[in-house]
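Working notes, beginning with the structure itself.
Of the protein chains in this complex, one is absent; all others appear in place.
Chain IDs A, B and C follow the sequence of writing; residue 1 opens each chain.
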Amino acid sequence: MRILERKTLAEFLKNCLGDSELIAPVEIEGRLYFQQLDPEQQLAELAWPAAAAKAVSREHGESPGATSAPDPLTVNSIKEFFFPRRQELYEQRPDGIIPRDAADGKRRLLLFARACDTRGLTILDRVFLGVTEDESYGRARNETTIVGLHCLQPDRHCFCTSLDGGPFGTEGMDLALTPLEDERFLAQGISDKGKALLATLGGKQAGEGEQEEAEQLRKAAEGAIRRAIRVPDQQTMDARFDSPYWKEVSRACLTCGICSYLCPTCHCFDIVDEGYLRLRCWDTCSSDTFTRMAAGEDHRRLKHSRYRQRIYHKFSYFKENFDTHACVGCGRCTRWCPVKTDIVEIVNGIGETAAAGRPSGNESASGRPVKAGAKSTAAKSTGRGARR
Amino acid sequence: MTPVRIYTPFAARVRELRVETKDVKTLRLVFEEEKVAETFAFEPGQFVELSVAGEGEATFCLASSPQEKGYLECSVKRVGLVTEAIHRLDPDALVGLRGPYGNSFPLQRMEGRDLIFVAGGIGLAALRSLIKVVLAGRGKFGSILILYGARSVEDLVYREELEKWRSLKGLKTVLTVDPGGESPGWKGEIGFVPAVLERLNPGRRNSTVITCGPPIMIRYVLAALDKMGFDPQEVITTLEMKMKCGLGHCGRCNVGPLYVCKDGPVFTYARIREFVEQII
Amino acid sequence: MSGSTGTVKKTGEAKAPVKKLKIVGFLCNWCSYAGADLAGVSRMQYPDEIRIIRVPCSGRINPLLVLKCFQQGADGVLVSGCHPGDCHYQEGNLYARRRMLVLRSMLSYFGIDERRFHMSWVSASEGKKWADTVRSLVEDVRAAEVEAQAGVPVW
Partner (left out) sequence: MAAAVRKTAADLLAKTAVDLVIGYGRSSGGEIVPEFVSRPEQAQALEWNQDCTYNLVRYLTDPEVVGDAGAGKGSGNAASKSATASKAGVGKVAIVVKGCDLKSLVVLESENQVQRERLTVIGMPCRGVTDQAGKLLAKCEECPPDVYNPRRELCDLVIGEPVQRTGDGPTDKSAARKAEKNDPSGQSSPYGDVEQIDALKPVERRALWDGYFARCLRCYACRNVCPLCYCKECVFDQHDPRWVSPAAAVASNRSFHLIRAYHLAGRCVDCGECERVCPVGIPLRRINRKAAKVVEESFRFRAGLDPQAKSPLVTFATEDPQEFIE
């Protein structure tokens, strides 16, 4: 572990970047997005990364997310740089088939990914690098170096700690940075690639004090997470499959694709034609055309069956097939849901026997409004801005 | 650089477009590259993704026998965009073909057993490959019953072959059409496949049932077999579902922990029993 | 169709290779198509950079058809129908008028040069008007091409 100061961080990043492309969070109209940067943005970013600045400028002691700053989490997850929204596969002309390249072969540096997002990649790995390897995904994985940034500002939708993750997780990162006081970062090599990179850096070795500081920050960040998902065991999941519960909880669902498209682990896609070009693009199981066959057969015609599919795929089928839930607790699906469909509440409510009404979630055993709700009501009375 | 290999199809040429019924055609396809033709191997029950330039890709089971070398056959019912395009193809047109995907019928386990094939409509296409292999190794299997039904006499596919099979010894072929679908001189049965199956009441001892057809037929056939006391382990079906990738990635054909494309399409009734409601 | 050279000569300018435009014209069967036919029969000269699609009525034109043309690489689109009052179906062209007005505004709003999208009334007897319409359309599209940002496709 090493300590990087403002200057050494900038130099280090320049070193890492070399002739790679740079992907980093960018703020646009008050929201953060992961984007591939153009050369001009790159220079600015490398001099003193905006996201790093955001991470270190927080005021300790203030309740997380309680500023007017944009959500600390990017709107999009990093999955699109490995599993693009639109990917050209090949051209099929009436007189022949013209293959496309799987990747452009460029090295890429992905800066300041959160632990939830990088853990999401390890979940996608199980699908795309499993029995049949998706070469383009594999290439993108190999060609990308991921520098993670630990999260000091989980917000009210985060629940990563209840899914084997945490704001200070390192799964899926090559290198992890912890923002300390005074514009310093604790850098930790995670993968072999990351360790090798770190070795190229002079910087000073981290002392005990700094490690202790990081440890305190970790505790504070984890403590700031207010929500916890409690996934019922397979038996309960199986037993509740046909419950009227699913109609109840999916009633407000608009069957749009926000939850799937922003999710770091959702990976359903479609294969479509644009003229003679065949390509693959994101798709969502909530769409009413997802499973509809040409002759009209559709085994998930009603929206509750599609919503249930999303939940079961994440919390039952994926677990059965890959021994992990396909959810990292980033909270994007709830945060951006047009009608605030609450995945924690819904999953926690699966096992409840109460037949009707909204599930109470795990925060309280006795109906609602419950803890988080009560908290936000309290926050409201002192000023609505504080809710954020 | 590596091409996106897993999705890039092999080029194949249409050698024959046989009209089976008013909305079913059987394509005979030959790979353009000899190397591909030599290495492409499949088992009865597997499927391919067939694509037409500018129209799209769709899933079809291989209806020819792996023992017939040099070509592949798929039977295509005209129902949507891609199947329409296939029906419009010129003889000698170029199509894309990738695969084979999915599992296959457990041929070894069927050896020594009496086989009951129950098919409806275009569903016979999914069993044709297996039937051909079984007939080629006739000695290894017990008695064979083929029960095949369609909406009407005109909707029966593979009529020449059915005639041929009918003339074979130790093989019983029963054809049926839905009530109202018979034509003058129809000598077969009249009635829905599950009902005819119950009437025939084939022995369940040492029998394996292989069934494919429209979802509604499969559902009632499975129910009938349940009633007749067949062992769900010895009831095998092959499922159709919306598929895109064929690799267990795209999520469309996911039902329960299963992906029909990679864990299927061939399943024993025992395996899918708990999901039947969701599938068919 | 009687084609000319496809280039519009501008006096005094050095001759540069001019891109051949691809313009799609949707012409109603009863007036505009007949008008274009008349122009051809009368051997009127006009640019050959328009490809004509005959439709039953300008009221048949779904804005999606226009977008599809642009998506597929058309440099310009023309919708042409009967003069108000002359519609074979009484009022199809009057519906079209409203629709194309809104469509044109939206195209323009999204930064698609509105000179790329024209609408005209051409009757069966107006062979000359047809030729003039195509000429001015081609000129307009060419002017839009000049102002367009290099490397940015029409759609």
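By definition in this document, contacts are C-beta pairs under 8 Å (C-beta built on N, C-alpha and C of every residue); 3 or more make two chains touch, one makes a residue touch a chain.
As the structure is a prediction and not an experimental result, all values here were calculated from the model.
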Omitted chain's touching partners, listed by label: A, B, C
Touching residue (missing chain; options A:F112, A:Y261 or A:F318): A:Y261
Identified contact with the non-displayed chain, of A:K14, A:K195, A:K219 or A:K340: A:K340
Interface with the unshown chain - residue positions in subunit B: 56, 80-81, 84
Residue numbers in subunit C that touch the chain omitted from display: 63-64, 67-68, 71, 84, 91, 94-95, 97-114, 118-121, 133, 136, 147-149, 152-153, 155
Residue ranges of subunit A at the interface with the undisplayed chain: 28-31, 33, 68, 75-76, 85-86, 156-157, 227, 247, 251-252, 254-258, 260-262, 270, 272-274, 279, 281-284, 287-289, 301-304, 334, 336, 338-342, 344-345, 356-361, 363-364, 368-370, 372-377, 383-385, 387-388
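As a working rule, only the chains that are shown with their structure count from here on.
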Centre distance in Å when subunit A and subunit C are each reduced to the mean of their C-alpha atoms: 49
Length of the line joining the C-alpha centres of subunit B and subunit C, rounded to whole Å: 51
Distance from subunit B to subunit A - Cα centre to Cα centre, in angstrom: 41
Set of subunit A residues in contact with two or more other chains: 275
Residue numbers on subunit B that touch subunit A, as the complex places them: 1-11, 51-58, 79-83, 93-94, 96, 215, 240-242, 244-245, 247-252, 254-257, 262, 274, 278-280
Subunit A residues touching subunit B - in the complex, by the definition given at the top: 87, 89-90, 92-97, 99-103, 105, 127-128, 130-136, 139, 238, 267-273, 275-276, 278, 280, 283, 285, 290-295, 297-299, 305, 309, 312-313, 316-317, 320-321
